[in-house]
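Below you'll find the structure I mean.
Left out: one protein chain. Kept in place: all the others.
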Amino acid sequence: MTDNRGDGTVPVGLPAWLYAPACLGALFVVIPLVAIIARIDWPHFVPLVTSESARAALILSVKTSAASTALCVALGAPMALVLARGRFPGRSVLRALVLLPLVLPPVVGGIALLYTFGRQGLLGHQLELIGVRVAFSTTAVVLAQSFVSLPFLVVSLEGALRSAGAGYEHVAATLGAGPGTVLRTVTLPLVWPGLVSGAVLAFARSLGEFGATLTFAGSLQGVTRTLPLEIYLQRETDADAAVALSLLLIAVAAVIVVGSTARRRPGLS
Amino acid sequence: MSSVSARLRLRQRAVDLEVGVDDGEVLAVLGANGAGKSTLLQTIAGLVRPDDGRVAIGDQVVTDTRAGIFVPAHRRGTALLAQRAMLFPHLTVEANVAYAPRCRGLSRRAARERARHWLDAVGVGDLARRRPAQLSGGQAQRVALARALAAEPRVLLLDEPFAALDVTAAPALRRLLRDLVRAQGTTAAIVTHEVLDALALADTAVVIENGVVAERGPVRSMLTAPRSDFGARIAGVNLVAGTMSEPGRLRTAWGDHIAGLGDVDTGAAAVALFRPSAVAVHPEPPSGSPRNVFPVTIADVDLRGPLVRVRGGELPDGGTGLAADVTAAAAVDLALEPGRDVYFAVKAQEVALHGAPHRLPS
Partner (left out) sequence: MRRLLAVVAVAAALCSACSSARPPAGTLTVFAAASLKTPFTELAHRFEKAHSATTVTLNFAGSSDLVAQLDQGAPADVFASADTANMTKAVDARLVAGSPVDFATNTLTIVTRPGNPRGIRGFADLAAPGLQLVVCAPQVPCGAATARLEESTGVTLRPVSEESSVTDVLGKVTSGQGDAGLVYVTDAATAGDTVTAVPFPEARGAVNVYPIAVLEKAGDRSSAAAFVELVTGAEGRKVLSDAGFAQP
């Protein structure tokens, strides 16, 4: 009952002509990727992607994306739970605000972060006084990535929570489970797939984040120059390096996305 | 002590009820859909907070809006069993049943033992390792029952637990529930549409109509001798009131006579009860053995599964119109439709006569 493929069901809501635009959409995404692969200078590919600056950029990208995904989960999961299950005035306003970073151009997000955490920013000023400097640091990169990725996690998880419904949670409560136990033993296990896909989305978005990082964190090898920033820089002088690094970024993202969809725990999908 | 007393009012659900269940008693809650029956159970369980009300389980006040008391659901000791089994899909059957014991702090091993005990008690011990998706409806409800009982609740709340089961699964589960509840002496409230559920399981019945209590009393007498027309309609029984003119014969308010079985003194107020399925519909006055023939103008025709319920117009004394159940084929053959004049015939053997000392006008 968990996987219906191959059981003979006829897709009655799928008119044949849908396949044409669907194929077009697939090609629209795939062909640019093929175009990049076609441009690779294969003999030089390995040295280009293993250069010191490339390695530094890749490691920094993976580290910061992982850190920002963790931050997104730590902050975003409670937000999603509160938005899906909580009852308080202004809930719909909060939900709209959470989606704001999705709409903002990343550069604008970077500017906003600058005015918050920058040396003369709203919070940055106070932080300076106690000796904490955020600008030009790896922390700034993580903050920029978290800012743009948080909505992905919140939306994905909130959607999963709403469609799962609170029925099982009610049952658990009547069986004697307090709110914390209900969360741990019923709510989260049932929306685990939604949480994982939200985290993957957040990670992928963080990996590709550029505008906010450039504006807020700056660009210095090993500290703030993530892979997208390295590609942007290499474009100035070495187009081959830029293309090779682009393929590297695509490959890393693909591995993450495919790897996460492969493992699935039984639950509500 | 696990009696229940509940007084609740909820404006949004249009509910204003006062209901009580004695310790060890089983209460059947009857009423039309949307009348407020589920709200009652959810309020007792602590899943709904009334605008104004007070709920006490045993000596403990669990809800009191005036005093600002509200004990959360997980501390009330009530277990809720609904139409859908709602077994946790990510846990095995055994883990589902062991859930409540684990919440109470039992070790994994002790909880598993409790789970196996209850699974055996409901007859599905061999399904312990299965996942809920692999169970049939009847099996799932059994597991859900085991899960609820494993919580050792003070009060067991059942919301139409057999409504989604097929005709073969429901009777077996009904018997099982009856045996377990009686053996444990559990206080319980069961919401149901099914008369057989109420008769088999409950001691007392209460009818809720439009959010208020319409009638309450011992279940047997309420269903076989409902004192209000609404109770009669719920029970699906035909009721005609009158006085006994001679043993086995009741004289209606408008002078007709009904013959039936029952020990009621001559001259006493009485009601004649008979099932719609015992009534035959004739286009012409029938000859033959049926002693009771009523001319009826059809008021409405209602499809209920394979049967058609034909209801006649209001009785001359204001009572609910008589109902007859016929097959769909018969309804088509006889061209039964509102406005037609037909004759309802029922054998005296099918009519039960009961005394009605507290007959209330409907």
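Details
Per-chain residue numbering starts at 1, and chain names A and B are given in the order in which the chains are listed.
The definition used in the following text is that a residue touches a chain if its C-beta (ideal position, glycine included) is under 8 Å from a C-beta of that chain, and two chains touch if they have at least 3 such contacts.
Just so we're clear, the structure is a prediction, and the values are computed from it rather than from any experiment.
Shown chains touched by the hidden one, complex as a whole: A. Across the entire complex, the residue among A:135, A:173, A:196 or A:227 in touch with the chain not shown is A:135.
Residue A:234 is the one among A:69, A:185 or A:234 that touches the chain missing from this view.
Listed by residue number, the positions of chain A touching the unshown chain are 114, 118-120, 135-136, 214, 217-221, 223-225, 229, 232-239.
Everything below uses one rule, namely that only the chains that are shown with their structure count from here on.
Between the Cα centres of chain A and chain B there is a gap of 53 Å.
On the chain B side of its complex with chain A, the touching residues are 45-47, 72-80, 86, 88-90, 99-100, 103-104, 131, 133-134, 147-148, 151. Residue ranges on chain A touching chain B, taken from their complex, read 1-2, 167-168, 170-179, 181-182, 185-186, 189-190, 265-268.
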